[in-house]
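Partial view: only certain chains, each at its native spot in the assembly.
The letters A and B name the chains in turn, as written, and every chain counts its residues from 1.
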Amino acid sequence: MSQSNLSHFNNAGEAHMVDVGDKAITQRTAICEGAIEMLPNTLALIMAGNHKKGDVLGIARIAGIMASKKTADLIPLCHPLPLTHVEIQLQPQVDSCRVHCLTTVKTNGQTGVEMEALMATQIALLTIYDMCKAVDRGMVIQGLRLLEKSGGKSGHWQHVEGQN
Amino acid sequence: MSQSNLSHFNNAGEAHMVDVGDKAITQRTAICEGAIEMLPNTLALIMAGNHKKGDVLGIARIAGIMASKKTADLIPLCHPLPLTHVEIQLQPQVDSCRVHCLTTVKTNGQTGVEMEALMATQIALLTIYDMCKAVDRGMVIQGLRLLEKSGGKSGHWQHVEGQN
């Protein structure tokens, strides 16, 4: 295994923004998930608000979508990309006492959108933390991972439960 | 427990940036942790780079520090705060095959810096994902949580293992 496996470094071991100028423009999709665990009462507050007022999940969704557009500002070696689609599903799960987040991001571009999908997921979950922290400081964000990607030279990849 | 527990909403259930104008300016600290799990080979690559060239952790640390300064841009109802200190420790842990991140943020202000510390931690871990994803798409971010906070009216809070 050589150092050159980490493509964000050149032969001298110095970071660079990898040259993608010769890559084809293809349709690319990335799907990510993550969750935030909380106390039962906190989840109940969120679920009450979701249907009437105090819409925590609606605000988290907007924060996630907006953050996906800032990925290249935040991740040092990310290429800027014009996204064509962002969708965030936030699902309260009473049994496991958490809100689950599933994010899909698409572009037509020369690099993939995994980072944009992870960013959207993460900021949506952090926004839930922010809005509920006054009643529950112990919330934990868990299992932020890529589930699937397609497009580009490396093609299709899918997370397999119990592997990777 | 009433809806009014979620202070980010007014009586009409509408989101607002909470009025902190009458709060005292006190020294505030927040300490957070999180980790990114990966394949043994990926961790080996990171650890090799850390001591010679291809410094993944050094870049992740910078990304996390820079992100902490953008917290109010990303989290909709966060108050902008002039941070006085940000420290990020990234520790490879061979036994659990992960990089652990411990972040401390301080300010003198009218609100706490929990979100800034969580943001720094999260973006540092996402940056590790970005730099290693070409060799390991299955990395997972786990256990992003607040460990401790001090300052302000609500005073000192500490995470207790096994509780929340």
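Here are some notes:
Here, a residue touches a chain if its C-beta (ideal position, glycine included) is under 8 Å from a C-beta of that chain, and two chains touch if they have at least 3 such contacts.
The structure presented is a predicted model; accordingly, all values stated were derived computationally and were not measured.
Here 2 copies are displayed; the structure file describes the full homo-oligomeric complex as 6 copies.
Here is the rule we use: only the chains that are shown with their structure count from here on.
The copies chain A and chain B differ by a rotation of 180 degrees on their C-alpha atoms, rounded to the nearest 5. If you average the Cα atoms of chain A and of chain B, the two centres end up 16 Å apart. The part of chain B that touches chain A in the complex is made up of residues 1, 3, 5-9, 12-15, 34, 39, 41, 44-45, 48-49, 52-56, 59, 62-63, 66-67, 70, 73-78, 114-115, 118-119, 122-123, 126-127, 129-146, 149, 157, 159, 163-164.
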